[in-house]
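Shown here: the complex without one of its protein chains, the others still in place.
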Amino acid sequence: MIALRSGFTLEGFLAGSLWTLLILVLALLSSRLGSRFADRSIRSIATRSPLREAGPRSEQRATTLAGVAVSLLRIFVWTMAGLLILGVVGVDLGPFLAGASIVGVALGFGAQSLVKDFLSGFFILAEDQYAVGDVITIADQTGTVEEIDLRITRLRAVDGTVWFVPNGEIRKVGNSAKDWGRAIVDVVIPRKSDLTAATAVIQEEAAAVAADPVWSDSVLEPPEILGVDAMGVDNITVRVSTKTTPGQRTPLAREMRSRISYRLQRDGMVAETTIPEAETPPTSSGD
Amino acid sequence: MIALRSGFTLEGFLAGSLWTLLILVLALLSSRLGSRFADRSIRSIATRSPLREAGPRSEQRATTLAGVAVSLLRIFVWTMAGLLILGVVGVDLGPFLAGASIVGVALGFGAQSLVKDFLSGFFILAEDQYAVGDVITIADQTGTVEEIDLRITRLRAVDGTVWFVPNGEIRKVGNSAKDWGRAIVDVVIPRKSDLTAATAVIQEEAAAVAADPVWSDSVLEPPEILGVDAMGVDNITVRVSTKTTPGQRTPLAREMRSRISYRLQRDGMVAETTIPEAETPPTSSGD
Amino acid sequence: MIALRSGFTLEGFLAGSLWTLLILVLALLSSRLGSRFADRSIRSIATRSPLREAGPRSEQRATTLAGVAVSLLRIFVWTMAGLLILGVVGVDLGPFLAGASIVGVALGFGAQSLVKDFLSGFFILAEDQYAVGDVITIADQTGTVEEIDLRITRLRAVDGTVWFVPNGEIRKVGNSAKDWGRAIVDVVIPRKSDLTAATAVIQEEAAAVAADPVWSDSVLEPPEILGVDAMGVDNITVRVSTKTTPGQRTPLAREMRSRISYRLQRDGMVAETTIPEAETPPTSSGD
Amino acid sequence: MIALRSGFTLEGFLAGSLWTLLILVLALLSSRLGSRFADRSIRSIATRSPLREAGPRSEQRATTLAGVAVSLLRIFVWTMAGLLILGVVGVDLGPFLAGASIVGVALGFGAQSLVKDFLSGFFILAEDQYAVGDVITIADQTGTVEEIDLRITRLRAVDGTVWFVPNGEIRKVGNSAKDWGRAIVDVVIPRKSDLTAATAVIQEEAAAVAADPVWSDSVLEPPEILGVDAMGVDNITVRVSTKTTPGQRTPLAREMRSRISYRLQRDGMVAETTIPEAETPPTSSGD
Amino acid sequence: MIALRSGFTLEGFLAGSLWTLLILVLALLSSRLGSRFADRSIRSIATRSPLREAGPRSEQRATTLAGVAVSLLRIFVWTMAGLLILGVVGVDLGPFLAGASIVGVALGFGAQSLVKDFLSGFFILAEDQYAVGDVITIADQTGTVEEIDLRITRLRAVDGTVWFVPNGEIRKVGNSAKDWGRAIVDVVIPRKSDLTAATAVIQEEAAAVAADPVWSDSVLEPPEILGVDAMGVDNITVRVSTKTTPGQRTPLAREMRSRISYRLQRDGMVAETTIPEAETPPTSSGD
Amino acid sequence: MIALRSGFTLEGFLAGSLWTLLILVLALLSSRLGSRFADRSIRSIATRSPLREAGPRSEQRATTLAGVAVSLLRIFVWTMAGLLILGVVGVDLGPFLAGASIVGVALGFGAQSLVKDFLSGFFILAEDQYAVGDVITIADQTGTVEEIDLRITRLRAVDGTVWFVPNGEIRKVGNSAKDWGRAIVDVVIPRKSDLTAATAVIQEEAAAVAADPVWSDSVLEPPEILGVDAMGVDNITVRVSTKTTPGQRTPLAREMRSRISYRLQRDGMVAETTIPEAETPPTSSGD
Partner (left out) sequence: MIALRSGFTLEGFLAGSLWTLLILVLALLSSRLGSRFADRSIRSIATRSPLREAGPRSEQRATTLAGVAVSLLRIFVWTMAGLLILGVVGVDLGPFLAGASIVGVALGFGAQSLVKDFLSGFFILAEDQYAVGDVITIADQTGTVEEIDLRITRLRAVDGTVWFVPNGEIRKVGNSAKDWGRAIVDVVIPRKSDLTAATAVIQEEAAAVAADPVWSDSVLEPPEILGVDAMGVDNITVRVSTKTTPGQRTPLAREMRSRISYRLQRDGMVAETTIPEAETPPTSSGD
């Protein structure tokens, strides 16, 4: 806490001058080299844009960002050099360090999500949770993976929207492209229709789809009528489950629904009312 | 922890005075230069207002904000100088630094969201997640990007509202203007109508739109009937999907809905009831 | 960590007394001046109440608050002075500082939202996100801005309620008063009515409003029928969009809805049922 | 870090004894005076209970709380004294301070919401956001303010429930008692009734209320028919807006609704069905 | 940072041995006394169980918990003693303290909710927010207060469930047992019935209840017809408000609802349909 | 901060060697003993599995976990030893401790939920909030307590699912097995049926259940008709409340509902419509 060396000696003065010189030279060097390095790496990231739209725009963007990064680096290096020289001449750095800690807390807390992104990305890659081309659900978004790196995952949703999800936002991963899937079809029939007949119809149509040459390659196990899955006031829900290859889960379910709907309508096993169901929300045009 | 130098020496006194003088001169310099710099940069930000409404208002705003910033800078510089001088004369700065750490925690935590904004903005730009003119969804808000900088993104929603979203609030980005989109049209038909006929009608109209010279440039792949996507108690939903250019996704879907609605009505494939559906909420006048 | 100077010397005793005296004088000065300053600035804030209700109440409030602030300032100054004197006489301040750090953490964390308010307010002003008179949406509240300062924004909602929103609570800002707005009218028509005729009627009425001298100045671009935006079980929604001046968005939409409703009713293009729609919640009397 | 003075000297021993004695005397004094002060201030808070139910209960409560506070104070003072004496005899306090920092973090974090309460309360009072008697909405609770102090706001909801809301929980304040209010009445009419006639009836009744001597003083501007605010499948909503004195907003809206309901029923402009609306939830008896 | 005293002296050795001995004796004492104290206080808490079920179970529980607490205390005391002795012999404690800080952060953060509980409890008691026997709403739970202490509040819900709510979880308190309550009855009548007649009937029955000797003592102010509070598509809601004693709010509202229901049914002012309302969820048997 | 002792002396070298040896021996000892202790305690926890499925699996699990714990312990002990020796030879440990603090923050924050679990568990046990066999609601999960320890509570839900809830996740506890419960039966009757007759029937049946020898022991107070608890558009809800023994609350309510339903059906006091209620969701087969 003694801020100034109490005794001034030539020896100390020489040593101090030497150190100061050394620090200045090193600062100059790291500032130069660091700037060149930062400039190059940012340029390479920014021009290697996800969708590869090279051209003047990405060039310009890279220039701007590299400029920002180089400025920050220089401020950092020269502040460090200044503090070290002050330390050499014996000034108490306490107040400066206290001031720096304010910036430090802000930077540290602000940057923690970046660390989370990289850590999360590391484990996603190391544990091979998903790969490019898989259909996954992360952070309430479903889509096909287009690109993964340590910081971000890029998805393409079914409506063509590209979603950029930082890996740190991913809490749990649902991957629908591993080994097998299961097409689950819930058929609602009026409670007063003949359950035995309806079940037979459903069974028949489900089997027909599975036997259809177009679909038979996708079906890993024959369809199974699981029974009445839900019982409402005047209708019941019969569930059919079929083990399929992962990618054919949804198309197969749609095909089964089409055929079963057609048969039930043909055989008159639908509610006869013409009053429409109240609960189908109109297809929103949010697309 | 020995607060005062135990021996008073002339040498020490002289050194102390010198240091004090030096600190005062430096403080004066940095206060002056810093003020000028702060004043200028804030003025340039504030008069370069997002929507470029130059004029007396932005001038006055700049003056006020620059005044606040300059005051804060001066308080900071002179506090630092005062503490350094106290350190030079040998006063124990512990209590002051402890007091400062209170302010530091508050400032650091309060400012962390600012750091987040800039970091987030840096990656949005570096990874080219979106650009001015793209239609994106961020922070539950959809709109056309009007401006991006390191701290904030400005969107224009479809109803004309301008949304300012700090980049740190952006957790995931949905960009609907990359490469292609998909127009998805869900057609609800009564379960007791003829599914085969209805599907044919839908197919026909969708193909007609795709072949229409007005739309054919927007259609990247011919429309595809995916099948029965959902099965309700007395109606089923048939989904049509068409790959389009990104910007034409919604208009094309609207056009298809118009034509299919018209045909189904003409051909009598709609529920005959006149009892309105219960679930359409009235169009809210929140606009 | 040697709490007491091991050697007692007259020289040290004299220096200590001098320092103690100096600290006491400075503490007295800063306590006096600080109190006067705090008192005045709080009075000026509190009597300059948002809605300018000068009078005995605001006077009394100012007195109370200034009293609280002055007390806090005095406690702070004299605690600092006491600690400095203890440091001068050589007492180890460790335990006191540890005790103070408890208070510091609590104060620092508690005050971080204040820092956030000011930082957020600074950027709202510097980036001119909104100004007095604009209709904005912040923190789930929509209203007309009545006052902005660095800490708080005051809104007046449409029902006359005044909302005080600390700027730090504002995550994204929606400003409906920039350049232009868009009046969006969704017209619901029964699915079994003639879509072509209905569209013609809607087109006609929308154009009539736009041509009406009362409204023509507000209309920046002629109304556009976007097509069928949503398709329900037994009704479809046709969307009309009109570019307007920002402030006329809602009134114009209401006028269009009135005229279109009238025409559709006159021409009999409404559901004929008398059974009321189930989903309109009764207008809540929460006002 | 040398825990014990390496040389034992009489001088040091005497100085140590003196310091120890001094610390003990000071600890005794602050313990005594502090206890008395804590006891009195808590008693004054606790017996000055919000609803002023003086009597044996509040007396007893005050005694208990004061006992707790005095015990805590004594533990604190004597721990400090003990640590100071240990410091005087030269024991390394590191382990103790590390132990204390655990308590410190817990206390500091636990107490931050208290700091928030006071800071928030300070600004509510300084900015005069609301006063006793105002009808406000804070923390999802609406009611009449019965008491405000720096820590807490007491509301009386319309059903008589008293709500104690710590000021730190208040994120935004809605004050319905400033300058003026606006009575907004949404009238739902069947889409197939004559809109022109219905609007005329609504206009007439609204004007009649405004002209009524009972209400005319509350009406600041004549009622205004804003037009069709929402369009449902088979009904439309016409909005009437009237600028009123703040307190009369809700009663005036109720009166208008009564009269308009009566007229519409008398003139037969209501849905003729007897099937009740499905969406009115039964009035819950949560009161 | 010089970890070992560079010079070994007999004097230092003796002093060290003395200190070591002293520390061991003190550790032994505090371990013994602390254990006894911890054991007793925990036993007294645990056997003074909320619902006073003394007996072997609470005895056994007390024994277990006291065992845990005593072990923790001993580990703490002897660790401290060990560290102090290491400090005396001159070992650098840095690594140990750094290790301890890990535990400290975990303990401190984990324990902060405990501090919150006590602080919150202190203010609940000091400000007399509620007392045993009051009906209150805290943390989304309504019930009668059965016990309050500094850490926890025990409620009895209407279905007999006992809720233990730590005071720190209480953000705002709703107390329905202060001074008065208001019985609010919302009567739904079909929009096509005669509003004047219906209002008269409601007024009559409400007044009859208020005049009833059974209820008249509970009624503080005569019932007031507030008017039409909500207007639906085919029904309107008339609100009656009566100021009552706090405890009679709900019973009085039920009585009024019974009588008004009876009269409206007798006078035929109910919807004539037999189609049940869709929205009453069946009484869940969650009890 | 002088990293190396400036003077090398034989004495210092010898002392250093001695200390190094001592540290190594102690490290060896604590590593050995600690490993054995960790191994044993983990084995005892892991083989004493909640559901007591002793056997090879739990044996193997114990071996794995003990291996992990022993490795961590060894790393910790030898790192400490290494740092102490470095300190003895006079190396500045600053960089190492700074590096360690990174790990420390991560560990400390990550482990805070563990501390919360134990603290929460301590109070649950000490205050006897629930015991094995009680039916409780914690963390949105209801079930019968099967086991409580300091870290976790194990519940068995009514469908047989076993829920493991860490005690720190428990914010409030609802215990339905204390002293008494209240069977609350809400009977919905059409608004146009005779309320007096219906109430009489309900009263009669409720009394009959209470008098039934099967149930009379469970009934602590005779059933009470509370009156009309809710009033809908075309139905009203009459509430019956009966004080019971805690465990018989739900069965008694079911019995009452059965009998009242039967009587009301027999006496024709039910809605005559055959149109089913719309709101009963079908019994989901989530079980």
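The first chain written gets the first letter, and so on, giving A, B, C, D, E and F; residue counts start at 1 in each chain.
One rule holds for everything that comes next: contacts are C-beta pairs under 8 Å (C-beta built on N, C-alpha and C of every residue); 3 or more make two chains touch, one makes a residue touch a chain.
None of these values were measured; they are calculated from a predicted model.
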item	value
Listed residues A:Leu73, A:Ala111 or A:Ala157, member touching the removed chain	A:Ala111
Candidates F:Phe37, F:Trp163 or F:Trp180 - the one touching the absent chain	F:Trp163
For chain A, the residues touching the chain missing from this view	1-3, 5, 7, 9, 11-12, 15-16, 19, 76, 80, 83-84, 87-88, 90, 92-93, 97, 100-101, 103-105, 107-109, 111-116, 118-119, 122-123, 125-129, 131, 137, 150, 168, 171-176, 178-188, 190-196, 199, 226-237, 239, 241, 243-244, 246, 249-250, 253-254, 257, 271-273, 275, 277-280
Contact set of chain F toward the excluded chain (per top definition)	1-4, 6-8, 42, 45-46, 49-51, 53, 57-58, 61, 64-65, 68, 91-92, 94-96, 98-99, 101-107, 109-111, 113-114, 139, 141, 151-152, 157-166, 169, 185-188, 190, 235, 251, 254-255, 257-258, 260-262, 264-265, 270-283, 285, 287
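Throughout what follows, only the chains that are shown with their structure count from here on.
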item	value
Fraction-based call for chain C against chain B, same above half, different below	different
For chain B paired with chain D, centre-to-centre distance based on mean C-alpha positions, whole Å	32
Rounded Å distance between chain C and chain F, as computed from the means of their C-alpha atoms	40
Multi-chain contact sites of chain B, meaning residues that touch two or more partners	1-3, 7, 92, 101, 103-105, 107, 109, 111, 113-114, 185-188, 190, 235, 254, 257, 271-273, 275-283, 285
